[in-house]
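== chain A ==
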Amino acid sequence: MTQDTILSVRGLCTDFSGGRGDVRVLDELSFDVGRGRIVGLVGESGSGKSMTALSLMGLVPQPQGRVSARSILLDGKDLSKLGPAGMREIRGRDIAMVFQEPMTSLNPVRKVWEQVGEPLAIHQGLGRRAIRARVLEMFELVGIPEPKTRLDAYPHQLSGGLRQRAMIAMGLICEPKLLIADEPTTALDVTTQAQILRLMRDLRDRVGTSIIMITHDLGIIAEMCDEVNVMYAGQIVEQADVFELFERPAHPYTRGLLASIPRATEPRVSRRMPSIPGMVPNLAKLPEGCRFGPRCGEAMPICQRAPELKPLGPTHASRCWLNCPQEALSQGDAP
Partner candidate 1 sequence: MLMFTLRRILVSIPVLIGITIILFLMMNVVPGDPIELMMREHASPDVIARVRAQMHLDDPMVVRYFRFLWNALQGDLGVSIKLNRPVTDLILKAFPNTLSLAVCAALVSWIIGIPAGILSAVRRDSLLDRFFMGFSLLGVSMPIFWSALLFQYIFAMKLKLLPVSGFYGWKYMILPAIVLGWSSAGVIARLTRSSLLEVMRLDFIRTARAKGLRETGVITRHALKNALIPVVTIMAIQVASLLSGAVITEAIFSIPGVGRITVSAISSRDMPLLQGAVLFATALVILGNLVADILYSILDPRIRAQMRKEA
Partner candidate 2 sequence: MMTRSVDSAATPETPDEASFLRDTVRAFRRNRMAMAGLIFILLLVFCAVFVPWISPHDPYRVALDEQLLPPSTTYWLGTDNFGRDVLTRILYGARISLVVGIVPSLISLLIGTIMGILSGYLGGKTDFVVMRLADMMIAFPSLLLAMVVMYTLGANLLNIFLALALVGWASVARVVRAQTLALREKEFVEAAHANGTSRGRIMFDHIFPNVVPTLIVLFSLSIPEAIMWESSLSFLGVGVQPPAASWGLLVAKGKEYMFQNPSVAISPGVAILLAVLAFNFIGDGLRDALDPSMKD
């Protein structure tokens, strides 16, 4: 990990025990987030994007869920070694999260400023007056018009876009090292989406926040992110610099996703996921070998064996036999 890496995840696994035994929902995730960078997690629903966020936050439902990792270094501190109390101190102070549904993610019976300012009370022990002043500053920062009059509003009195701005203000109020945004614009209309995305990019430029951007929308990835992790069935299948990914997608799944982006002339709304045939497999009944195999148009006999995430260049890696040099293949074939 270099000086410029804020988060470095190695071997993150999350298991759920349910009625029919254990299910591994996240399998050996490893990725980095550079200081002041925006890193995307992209994939279909069920690929494990949101679970990654909850695992990093220590918010995986207990006691069914279990998170383990070789290391999760946040600015040099290993979160995987922290207990529940230690994670509580990290949450909201060092890592904050913005959720998908700004309406239901705010408490309907408490005033917005109390909720936005609550992390300050928890982590910095500030008094009400100081908190209120700070919330006002944050409201200005995230571009809430007439911020003074909105302090005492209840969530239902704000529009969807304003609520999401408030959520972002709440996330940033303790100046966290990392902000995780889980589909922050999915519930918003198209114009508002664009505004919120611009705001987040602005904040990154001005405040220098590092952001993990979770989305199923490759358009948002292209607009926002510096690096991308493509997820499929609980694994990272491709990892690349954003230009590299769009220029030279290596994994058939990524190519499928890219092929399904509509042209720029079409409205953003219809930029839905894919025309890739088939569905994300049930994690309890994974196929043998490559998890994407059954849906892959380029599957080969070797795909019966699980491929590993192999580097293709300094900023590019892919989990596919197609990208393995021939000698590696023959080596792998040997018993």
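One rule holds for everything that comes next: a contact is a pair of C-beta atoms (placed from the backbone, for glycine too) under 8 Å apart; a residue touches a chain by one contact, two chains touch by 3 or more; residues count from 1.
For anyone wondering why these and not others, all candidates are chains of the complex that A comes from, given by their letters.
Treat the numbers as computed from the prediction; the structure is a model and nothing was measured.
For chain A, the touching candidate in this complex, among 1 or 2, is 1. Listed in rising order, the residues of chain A touching candidate 1 in the complex are 57, 59, 88-93, 96-97, 99, 101, 104-110, 115, 118-119, 122-123, 154, 156-157, 167, 170.
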